[in-house]
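For this depiction, one protein chain was excluded, whereas all remaining protein chains were kept in their positions.
When the chains are written out, they are named A, B and C in that same order, and each has its own residue count from 1.
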Amino acid sequence: MRMLQRLLPGLLCLCLLCSLPLAAQAQDESGQALLASLDADSYAEKGEAIEEIIESGDPRSRRWLEALLGGKLQRHKENGRFVVVVENRGRHWPVVDALSFEAAGEMSRRELDRVGINNALRGQLQGALAVLDLHAEAVEERRDAARALLGDIDASLVEPLQAVIDSEADGEVRHLLEQALAIHRLAQGDVAAVDALAGSLNSQVRAALTAASRSDDPTLAQAASAALADIEQKMRLNRGLETLYFGLSLGSVLVLAAIGLAITFGVMGVINMAHGELIMLGAYTTWAMQQLLPGQPGLALILAIPAGFLVSALAGVAIERGVIQFLKGRPLETLLATFGVSLILQQLVRTVISPQNRTVVTPDWLSGSLMLNEGLSLTLNRLYVLGFALVVFAGLMLVMRRTRLGLEVRAVTQNRGMARAMGIRATRVDILTFALGSGVAGLAGVALSQLTNVGPNLGQNYIIDSFMVVVFGGVGNLWGTLVAGLSLGVINQVLEPWAGAVLAKILVLVLIILFIQKRPRGLFPQKGRAAEG
Amino acid sequence: MTIRQRKTHPSLWLAASLFGLGMATPALAQEDDPIKVGILHSLSGTMAISETVLKDTVEMLIEQQNEAGGLLGRELEAVVVDPASDWPLFAEKARELLAQEEVDVIFGNWTSVSRKSVLPVVEELNGLLFYPVQYEGEESSENVFYTGAAPNQQAIPAVDYLMNQVGVERWVLAGTDYVYPRTTNKILEAYLKSYGVADEDILVNYTPFGHSDWQNIVSEIKAFGSQGKKTAVVSTINGDANVPFYRELGNQGIDAADIPVVAFSVGEQELTGIDTGPLVGHMAAWNYFMSVDTDANYDFIDAWIEYTGDEMAVTNDPMEAHFIGFNMWVEAVRKAGTTEVDAIKDAIIGVSVPNLSGGYATMMPNHHITKPVLIGEIQDNGQFSIVWETPSTVAGDAWSDYLDGSRDLISDWRKPMECGNYNVVTGGCGGQAEQVAAE
Amino acid sequence: MNFLASLADRERVFDFLVPAASPVDVRHGPILYLEDVTVSFDGFRAIDGLDLTIDDGELRCIIGPNGAGKTTMMDIITGKTRPDTGSVWFGSRHDLLTMNEPEIASLGIGRKFQKPTVFEALSVFENLELAMAADKRILPTLTARMSGEIRERIEEVLATIGLTELQSRPAGILSHGQKQWLEIGMLLMQRPRLLLVDEPVAGMTEQEMERTAELLTGLAGKGKQSVVVVEHDMGFVRSIARTVTVLHQGRVLAEGSMDQVANDPKVIEVYLGAEEEVA
Partner (left out) sequence: MWLTRPFRERSTRLFLGILLAALGLVTLLNLALPEGHPLHVSTYTVTLLGKYLSYALLAVAVDLVWGYLGILSLGHGAFFALGGYAMGMYLMRQIGDRGVYGDPVLPDFMVFLDWQSLPWYWHGFDMAAIAFLMVLLAPGLLALVFGFLAFRSRVTGVYLSIITQAMTFALMLAFFRNEMGFGGNNGLTDFRELLGFDLRSDATRLGLFLATGIALALGYVLCRAIVASKLGRVSVACRDAEARTRFLGYRVERVQLFVFVVSAMLAGVAGALYVPQVGIINPSEFSPIFSIEVVLWVALGGRATLYGAVIGALLVNYAKTVFTGVMPDAWLFALGGLFVLVTVFLPRGVAGLFAYRRRPAEDTQPTAKEASA
């Protein structure tokens, strides 16, 4: 940021200039020169060049900086022309001229030479763009820009920022900028700044205070550590909530993975080892949808929900018809057969699609996190998954409790013969039930594609946990699955900080074993004479 | 090569008729047998994700070699088996390749444990194994050639870069709980402390294989990083666990500008499984990147894309390692004029072949090779942009200078020493003495 | 039916009619004693303050409409179900609530289930062998050998229950009635002091029923077995009953001779009345 004082005027006028037309000829020469200077050998020189560009106030500066930031500003090896790469996957890239920004056809990687940057320059660029963003239309952008400036202020910026603050309408932005300045003053050893920062949970603020608390000036150090202690108080609550959230989110994943099994295994008594692969199919469906709808990951994801359900459900039907129907009342055989099926499905994916993981893009509205306060923010994708899990569960409950199908399923599972006698087509019910369970597994896959690998091993990683959850909750009891999943998740996350990830998992397993000793039929066992036998 | 056969067969018949079958047939058998190249990479199970491409790479190299007229006038033939990510099966398959198939050389293995399980077999049956993956070092076998990076060819330069160029003062050493991260982190800890980094500025964290829930750890890293000192994460997290890890990083808003992550096991191949948007700027240290700007590399990439028929196919460091290893072996065979193992072992030391980053790789007496060290930053297109590289190539060091046990050990397989773990203090050739004598 | 005849002449004593030596102390008073027993499943009170006393050598019939708690009562006596409150004594020395099924069984309480449960995978002979009173700890069982005299005993019982020619067939193939008999046979092999017999004649022909009746009456007697029969079939109860207990909603509704209870207005209302309605 040291360079900002020189370029700030440039920056500000840039925002005004943006639209002013210039003589194209002059533009090209100056532009070419600027860009040439960017293509220096050492990063230091490149830094200088960036400053020059901004000072120049050239209207194209912003687009250049962004291209540079994205590593898309490149130079043609032969004619030294600068271009901006539009799409840089594969070997041949569509490019636009860096001066006129007119399409310049395709160029091969070989011909081009990237103007490289490193993290330092990236920081510099982001800082510069942030300052620009302070003048953006959308208040959100301004807030982010202000937040980005926290801890990145130096003497040069104090004056102009003061000006910005006075002109700024939004209170939040003003508050943030004031804090930014306060951090700066704190660094200068100004004790008063501590009060301005007191109580803020922002990590930059905390960092600044921690630094100050180590300073040699006793009064400052003392004040800073006092403020820190106060902040720590608030943080403690935050951490508690955070851990809870982590737990619930992990739990929701477990529930999603297990709930389908709770149907096929819990209700139908089919020990379906291919359950994991049904999840995998759901995840791959998401990937496929995104391939079908390039550029619209969000839409693809939405569509993947029904699609994933369908694909897995169909696969489920195939498994039911192809294998399980021959194994009525022999659940152990179903374990063996479905294990075979799972092997086949895995290898199928490996050979047909690829043994490598597939990229599933996270749409913008799923990435990032929801900031409750400066110290506590919930990651969005997991938040959605948590919600999704609950919705799926509710839906499933509805189906089992309210619909004809649910009634028939319960009838058939309780007394097949009797149900038959009452004119329920048991075979049809079996198919539908299994399809339902498998479909839900597919939904789980769609959700998991946002959290973890989409690859042939996806299923393997969840099958064991799924069985644990179902059994822990009590076979045949959906509520049990929900409670078991969530509680196991929370326990795991509570243990993790002090036990470490590995030990936490082990402890949870031991806990399950011991718990089953106490409640040999899980959390929610069937009571009464029926269960005694 | 069908053409080649048409060429060779008549001449052989001629030879046969001239010298009489009795004399000719043994020679003929010799001449005609293809040279068998064993490929020992998992095509199923957890490691298939990483290893299948290596199998394809070797097959491609063999194909190219055959198009170029084979080796010593003989065809090369790939013998592929699937050890299925099952470690004992690795040993069994290695035995099958050497004892049953009688291959002349094996290219294979990814995980340390699979190498460890194959090692005794290869030594017992005196085979050749080219191991293409960066590993923890602390090993030097007479029969194994390590074309991947040793810690001093990857970890230490990367840390140097972070310390000097980026100015990192606080370190998180996060890894999957197995021997490679353990050893690497041990070495790094010792190294960092030797540069006066305090204990409380180092956070070591281990997670199980395929760990998928990183929420706690990432927030811990976040907290560790908000102490007013520049912090970096040195990640030895293994393959599968990386995707959820990076996703969590992205979502908890850890930006490369604040807390950069430098990874030793994340290459282009792994990135194909990740939406790299949020990861731009995080780093990896390798000896090769697909983005290396040399014609040799572009040719390799073109050949690879052609071979796989996938326009989006990517190359990575272990593939280059196999490329180098394969060419070194070919060189050595030419030099020795035979595929006989002991001859190759002597011939290959000192052989140097071009690598893909515009330099040369040389096989050192300790069976490790010289490599440049590159540091790359992740781009939004799943590639790395190289931000730093060692001025010259670095020779692989089998025994780390930063571990008590191995500080005094050196490895030199040339005569007269012929020892993988010579102790410069005691002046004895470690445990393998008897065994070497025995063989 | 020479077997009936042999039962008739009381001089001859079948060894399987003589209970195995049992530690139960019946010198003063009853062999089985339930007091104020209550148990409930999910709030539903299956047994509600039940008091019941069985004297040594008595043959007691217990009747009652479905859900009266008959089977549950047996579960409690045999230790399968633990009551919420109350006390259950076997003789005057053994508190059954402190013991588990095997302990209770080895005390000399045998039970026949409502739904006949035999080991279908094992042969009829093996079923009886397992039932036989013997040292049932692990190692003795592991090293146990088939002595001639054991074989004799089993043969006898096989004859009694008329399954001699089926002895080597798996029990799984037996008819319902045959399974009932096999299970009774297993009881005999156990030589218990107290037999709990749950619906012994369900699915039996008239003739089989008679044999069962004879057998049960023959078993009971002072110094011999005490028998508790739970049965729906009024005819059968009438044919064997000395004392009848009527259970209703987990309580004793009435007790006495068949005629007494049959004429008891309460009983007629809740039970026989119901019966007639059904009929």
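Here, contacts are C-beta pairs under 8 Å (C-beta built on N, C-alpha and C of every residue); 3 or more make two chains touch, one makes a residue touch a chain.
These figures come from a predicted structure and were not determined experimentally.
> According to the contact rule at the top, which chains on display are touched by the left-out chain?
Visible chains that the missing one touches: A, B, C.
> Write down which of C:60, C:94 or C:111 is the residue touching the left-out chain.
Among C:60, C:94 or C:111, only C:111 touches the chain that is not shown.
> Pick from C:97, C:122 or C:159: which residue touches the chain that isn't shown?
C:122
> Have a look at C:67, C:170, C:221 or C:256 and name the one touching the chain we're not showing.
C:170
> On chain B, where is the contact patch with the chain that was removed from view?
On the side of chain B, residues 43-44, 80-84, 86-89, 91-93, 95-96, 99-100, 111-113, 116-117, 119-121, 124, 138-139, 177-179, 182-183, 186, 206, 208-209, 403-406, 409, 420-421, 423, 426, 428, 430-435 touch the unshown chain.
> By the contact criterion defined above, which parts of chain C meet the unshown chain? Give residue numbers in ascending order.
Touching the missing chain: residues 78, 80, 100-102, 105-106, 110-111, 113, 117-122, 126, 129-131, 133, 136-138, 141-145, 170, 172, 186, 190.
> Just checking the interface: what residues of chain A touch the absent partner chain?
265, 268-269, 271, 273, 323, 326-327, 329-333, 335-337, 339-344, 346-348, 351, 413, 460, 464, 467-468, 471, 475-476, 502-503, 505-506, 509-510, 512-514, 516-518, 520-522, 526, 531, 533
As a convention for this text, only the chains that are shown with their structure count from here on.
> Which chain's C-alpha centroid is most distant from that of chain C?
Comparing chain centres, B lies farthest from chain C.
> Chain A to chain C: how many Å between their CA centres?
66
> With chain centres defined as C-alpha means, what is the inter-centre distance between chain A and chain B in Å?
32
> When the centre of a chain is set as the mean of its C-alpha atoms, what distance in Å lies between chain B and chain C?
Here chain B and chain C have centroids separated by 76 Å.
> Residues of chain A that touch two or more other chains: which are they?
Residues: none.
> Counting only residues that touch at least two other chains, what does the list for chain B look like?
Nothing qualifies.
> Contact residues on chain B for chain A in the complex?
Residues 43-44, 46, 48-49, 52-53, 165-166, 177, 205-208, 210-213, 215-217, 219-220, 222, 226-228, 240, 243-244, 247-248, 250-253, 256-257, 260, 269-270, 272-275, 277-278, 280-281, 293, 295, 298, 301-302, 305, 311-312, 377, 379-383, 385-388 of chain B touch chain A in their complex.
> Give the list of chain A residues in touch with chain B in this complex.
70-71, 88-91, 109-110, 113-114, 116-120, 122-123, 126, 203-204, 206-208, 210-211, 214, 242-243, 246, 249-250, 253, 346-347, 350, 355-362, 367-369, 377, 379-382, 450-457, 460-461, 492-493, 496-497, 500-502, 505
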